[in-house]
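What follows is a single structure, written as structure tokens, with notes after it.
With one protein chain held back, the other chains of the complex are shown just where they sit.
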Amino acid sequence: MSVLLSASNVAKHFGGIRALKDVSLTINTGEIYGLIGPNGAGKTTFFNVVTGLYQRDGGDITFDGHALHAASPHEVALAGIARTFQNIRLFKEMSALENVMVGLHTQSRSSAIGAILRTAATRKEEAAIKEKSLSLLAYVGIEGKANIRSASLSYGDQRRLEIARALAMAPRLLALDEPAAGMNAIETAGLRTLIEKIRTDGVTVLLIEHDVKLIMGLCDRVAVLDHGEKIAEDVPGLVQRDPRVIEAYLGVAHE
Amino acid sequence: MEIFLQQLVNGLTLGSIYALVALGYTMVYGILGLINFAHGEIVMIGALSALAVCTALGNTLPAPLVFMIGLCIATCVCMALGWAVERIAYRPLRNAPRLAPLITAIGVSMVLQQVAMLFWGRSYHAVPALLPSSIHDVLGARIGDVQIVIMLAAAIAMIGLIILVKRTRLGRAMRAVAENPQVAALMGVDADRIIALTFVIGSALAALAGVLVSANYGIAHYQMGFLLGLKAFTAAVLGGIGNLGGAMLGGVLLGIIEAMGAGYIGDLTGGFLGSNYQDVFSFLVLIAVLVFRPSGLMGEKISERA
Partner (left out) sequence: MNKIKPTRSLLTLFAVLRGDALRKNHLGIVLIAAALIVLPFIVGMGIGNAWMRMLDFAVLYVMLALGLNIVVGFAGLLDLGYIAFYAVGAYIYALLASPHLGIAFPALFPGGMHWPLWAILPIGAVVAGIFGMLLGAPTLRLRGDYLAIVTLGFGEIVRIFLNNLNTPVNFTNGPKGISGIDPLVPGLLGSNGLYAAYYIFVVLAIVIIIVTLRLENSRLGRAWVAIREDEIAAKACGINTRNVKLLAFALGASFGGVAGGLFAGFQQFVSPESFGLFESVMVLCMVVLGGMGNVPGVILGAVVLTVLPEVFRRWAEPMQIALFGKTFIDPESLRLLMFGVALIVVMRVRPMGLLPASRRKAELEQHS
């Protein structure tokens, strides 16, 4: 099994607060890797560092054999990491279809000149983008909602749309930040099926989640963050029994 | 050396006025995250309404008393105006997209200018010299009484503001609302009232600035607020917008930069550019600050949250 993403000693601080303290972990190609931890443990910070939204203050990240230097978000995206956001960041005034079409930005080439002259190549690419976007909407299960303004979609559908937009970038690694937040049991079950399908189709998944049941049932391996430190990393069954994890979650007194 | 000292004095005078106006921008920005574009027009209204009062009183009373009455009435007018602007133009847009209040602010600015035009016409008005006008010679630089009054008045107003914000219940409430309006509301602070008061206090400072600036140049005009407002905003950004101390520092610094620039640009460019480029400096400073240190001199670095 090959390593897709490896982070070693990644550190990030905001002023005096050390949000990440030397976090090291590796994600293997083809697995679903879970990242859990109590509120404020640094999960989203880690996400933002990996995806280039924050610049890290120390440590190295390699992706697919290449070092990710102080990369900006769009360069990380080009490298093959796509993400969703904890508090859903869709292009609100755009339709569902257009959202996915934006996701295909990195997968298309045509220039402004081509668009102005409406060259044959541009027209062909536009048609291909549209078709691909429609098929991605179908893939995540919202094919009938292509022309609806994305902000008007139901909460669950917005989450799905964000996943479709991320998948449009043909990523090697899909990073999902609390995709089940705010979903009911039925929606969560549907989401679980979708994530498994994505993995089966060859995309590695990094998953932050509060829903421990979902994580434990879905992930191949799980890392636990607490106060910016990794306190455990293993298969779900073992992580669940780890005393440090139990302590972090239940707040057992020290000593 | 004389030029240097002279420009330093001029810069400090101008700078203390910028600082007063900058405080208004920075207070509103700190609490609402909004650039109150119309703030410069409030300064203008302050200057012109004080002028109207002083002209009406004429020589009936001693000059300094006339000046004080003019200042007080102008302050009241501006406070009412600041309150009204917030109420009519900004409050309804509390939850609108970011561009909406900004565009409204431009509209308010235009309306205020035209209303002032209706009252005072298009001409430049000479402001009567009500303050003592003797001039002192200090190490070759000429310092007028007016300049001393301006610096003193600005300093007193700023100290008053700091005491208000740091030491009083109202100040605490203001800081709480700036920090987090929802939480402040939960703690029983009436956020709307605090925001309105912020506008009112900022407008009072603007009125003072308007009166001082017209006393300094001896002239008032319905368009005088625009450029002054823009420069004061630059000062607020320079100091770190949202930060009271920063606004004061930024104002004074900008005044000095501008005065020095105007004093030396001719020599620096071999006579190619003259002091009529004075206004360019503040914009260049603004652009430079925003490029190299967007958080300003005293601001904290704010990274956009994901």
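Here the chain labels run A and B in written order, and each chain numbers its own residues starting at 1.
Here is the rule we use: contacts are C-beta pairs under 8 Å (C-beta built on N, C-alpha and C of every residue); 3 or more make two chains touch, one makes a residue touch a chain.
Just so it is clear, the structure is predicted and the values come from calculations on it, not from any experiment.
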{"item": "Absent-chain contact - pick from B:Ile3, B:Ala56, B:Ala80 or B:Met117", "value": "B:Met117"}
{"item": "Identified contact with the non-displayed chain, of A:Glu31, A:Glu126 or A:Glu229", "value": "A:Glu126"}
{"item": "Missing-partner contacts on subunit B, residue numbers", "value": "34-35, 88-89, 92-93, 96-104, 106-111, 113-115, 117-118, 226-227, 230, 233-234, 237, 271-274, 276-277, 279-280, 282-284, 286-287, 290-291, 294, 304, 306"}
{"item": "Touch list for subunit A against the chain that is not drawn", "value": "51-53, 72-74, 77-78, 82-83, 85, 89-95, 98, 101-103, 105-106, 108, 110-112, 114-116, 118, 122, 125-126, 129, 147, 149, 165, 169"}
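In this section, only the chains that are shown with their structure count from here on.
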{"item": "Inter-chain centre distance, subunit A versus subunit B - centres from mean C-alpha coordinates, in Å", "value": "47"}
